[in-house]
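Just one protein chain is left out here, and the rest sit where they should.
Up next, subunit A:
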Amino acid sequence: MSQDVKEKIIEIIAEQAVLDPADVSLDQSLEDLGIDSLGLVESIFAIEETFDITVPFNANEPEQSEFDISSVAAIVSAVEALIADQKA
């Protein structure tokens, strides 16, 4: 897990959750952090802008999306995979 990607994602999520980045842990889900569907869509937008990638995500079928959002750790790995794919 790249330190840089991890830190930036935690920053984005912490901002949405109105928490200190130190209070966000990798095993938490967005629900645990109190992030609703609007917060999720905003987080994905921030991730796309920060890493200059396109995240495949449709709010109508979040569970069927290729983008795993089940925990902070899952989001970090998914973003790393997208960076590897799209920046290769």
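To be clear about the criterion, contacts are C-beta pairs under 8 Å (C-beta built on N, C-alpha and C of every residue); 3 or more make two chains touch, one makes a residue touch a chain; residues count from 1.
Assume contacts and distances are computed from a predicted model.
Chosen from "Nodulation protein E", "SpoVR family protein", "YeeE/YedE family protein" or "Sensor histidine kinase MtrB", the protein name that UniProt gives for the omitted chain reads "Nodulation protein E". Take subunit A: the residues that touch the chain left off the picture are 37-38, 41, 44-45, 54, 57-61.
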